[in-house]
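Have a look at the structure below, then the notes.
Every protein chain except one is present and positioned as in the full complex.
In this document, chain identifiers A and B correspond to the written order of the chains, with residue numbering beginning at 1 in each.
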């Protein structure tokens, strides 16, 4: 029977970063590529510096300039001032990652961590699809 | 004989969004990952909210702030004021998507639609390469 992608759920406490590197690592086997996909348009998957929390604070500062909450130009604000901002933040920061792996280990650089970046201000449950692809023999 | 990626052509009416979810879906079989790739540097492939057209209007507003047409700082304007803007818009919004699939169905979230975002003001023909990758057994 052909294998299918795995879906896991991640709870977020509202806007901010959750390091999910270990949780993803635990699902992996073999060598090739691991693809991570969020089934949402208002949260991101990113790789960023995994030590200094100040880097994440500054990412938040910079992206809020490009995608401000409650901008007067927005036509779409059905779910509040962070609604449209969250869609554009997702466009800029992305919703998917592909990570090389060898013998079931992610081949990340020393400073790279995998983070789920929640863009909405309220807590959410986010569905993450994990697909594992074998390398060419 | 090894299978090769499929190329399809999509016509755009100039700057704006075309929902291509069904057109992509029609090409797919099996489980694993579907990779979509535009052979261009002035149009994007994005996933975004598929119901409210106001979301797309606001995406247009926000990206035009980051990549304005006819900025006086541009050195590259061979093809008009939208030329360089289109290249930077493509850099920000991307030109490729990888989508998980199960039994030939895209595993999209409820609100996710696949859009081709034309960044040039005039109509274009855009070449889209579709590659289907099987998951690890």
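By definition in this document, a contact is a pair of C-beta atoms (placed from the backbone, for glycine too) under 8 Å apart; a residue touches a chain by one contact, two chains touch by 3 or more.
Just so you know, these numbers come straight off a predicted model, no measurement behind them.
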Contact residue for the chain not shown (choose from B:13, B:81 or B:134): B:134
Spell out the interface residues on subunit B facing the chain that's missing from view. 2-5, 7, 29-30, 32, 35, 37-41, 66-67, 71, 73-76, 78, 84, 87-88, 90-92, 94-96, 98, 127, 129, 131-134
Could you list which residues of subunit A touch the chain missing from the display? 30-33, 46-49, 52, 54-55, 57-59, 61-63, 65-66, 92-94, 97-103, 107-112, 133-137
